[in-house]
Every structure is written in C-alpha cells, then in structure tokens.
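The complex is shown incomplete by one protein chain, all other protein chains being positioned as in the whole.
For chain A:
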Amino acid sequence: MSFSKMPLVEANQALDASSLSLDSERTLYPYVTGTSVVAFKYRDGILMAADMGGSYGSTLRYKTVERIKPIGKHSLLGASGEISDFQEILRYLDELILYDNMWDDGNSLGPKEVHNYLTRVMYNRRNKFNPLWNSLVLGGVKNGQKYLGMVSMIGVNFEDNHVATGFGNHLARPILRDEWNEDLSFEDGVKLLEKCMRVLLYRDRSAVNKLQIAKITEEGATLFPPYSLKTFWGFEAYKNPTVGAEGSW
C-alpha cells in the first residue's frame, strides 16, 4: 500500500521542481463519479441501494457500474464519488480481509472494524491532501448486532440507523426520518428504498434508471439483480410542450 510511487516517465523528464514533484499524483477533482447510496437497518439486517450509473461530468457515461460490494462475511460497502478510488478501496479491503482470513483462528473482522479501518484510511489520505474522493456507506451484521456507518472523503465518520450519500442526504433522508422504523420487514424495506430511489431518479440529474438493491443479514450478503423503476411523466404540463411556441425557431 504505497501512496507515492514515482512513475518512470516522470523520472526521464527535465529535472525541474514541478515535473519531478509528486503534485501531479494528487487527487484534484473526480472524473467518473457515482451518485447517491441509500441504506438503513431493517428487521434482519441492513438494506442498501445504489443506481448503476457512472457519470463523466455531466454525461451519463457508464450504466452498469456496481457501486455496492460485499466485504468479507459480515459487511457491505456502498460508495459514491470517484469510481476508480472506490476500486482502489476495494483492493485495500481485499488485502485486509485476506490477511484476516489467513489467521484462520475463528476471529473475523466485523462491520465495525472495517468501518474504522476505512475511517483511518480516508482521514490519513485527507491529511496528505490526496483524498480518496468517495463517500462510503458500510453496513453489516455480526453476532446479531446490526451496524451501519458512513465515512466521507475528509474522514468524517458516524453511525446511524439510516444513512445516505450525496443527494440522498437531501432527498432520501427526510423520507427515512418520517417513515423508517426499527422493525421493517424485508418487503416494506424494499418499498421504502424504492420510494427514496424514485425521488432521486426524478430529481438528481446524475441518476440512471437502473438500480441495485443489496441486503446483509446474519446469514450473509445478497446482491439482487439490477432492475428499473417505473416512472410517470404524463403530467399535463409535459404534454405538447411546444404548443404556443410555433414558429419560434
């Protein structure tokens, strides 16, 4: 896990400060980004949803990006923000889980441990002014205990019964604050998730209509096949939009 390797190409270039510097390796802006992730605790564990879009600026460039992944036996990780940084994080976690499994001693890293590890990684990168440009949602169940937390790109972390990233914070969480309760069944949970994702689909311009729902329970993680939400555009105001404007162009 080295954070600053000098690429060979740079070493061959003129020996002035800026070209040899590592500044060009720092994160400045995100390029391919994912939008909101919404997650909450339900009766048997955690439910999480994210769409499968990867935007390239304002272009909805990639439409089959999996933004939720299972981690180890006990956790799910959902990410919004820079997709390549998410893939980097998955590599770190892969190594972490691998070493954890290699102990082969009956102990395993639970969601709380993974969440804190990610917090340390994100915060350390932020301190070097080279952040991983993501908002991460980490949910899981271990020994009957449900855990749901979030880490931002500057290392802010917290746990809650329901979390969302990006636009989800503004559009989904108010719905969850009103309608979430401790004992949601799986069906009710999915309905609630769909309600949130539908609002996001209507109102967030970087959302695509292809979402993935994932759940994690004591038994393990399940990622459901992607599907689309039904939308309704038949409002009077949207019909015949050019009426009254004939001949304007």
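Keep this in mind: a residue touches a chain if its C-beta (ideal position, glycine included) is under 8 Å from a C-beta of that chain, and two chains touch if they have at least 3 such contacts; residues count from 1.
Basically, contacts and distances are computed from a predicted model.
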item: Per UniProt, the name of the complex member that is left out, chosen from "U3 small nucleolar RNA-associated protein 15 homolog", "Proteasome subunit alpha type", "Large ribosomal subunit protein mL46" or "BHLH domain-containing protein"; value: "Proteasome subunit alpha type"
item: Residue in contact with the excluded chain [from A:58, A:107 or A:240]; value: A:107
item: Among A:58, A:143 or A:240, the residue in touch with the chain that has been omitted; value: A:143
item: Residues of chain A in contact with the chain not shown; value: 103, 105-107, 109-110, 112-113, 115-117, 120, 143
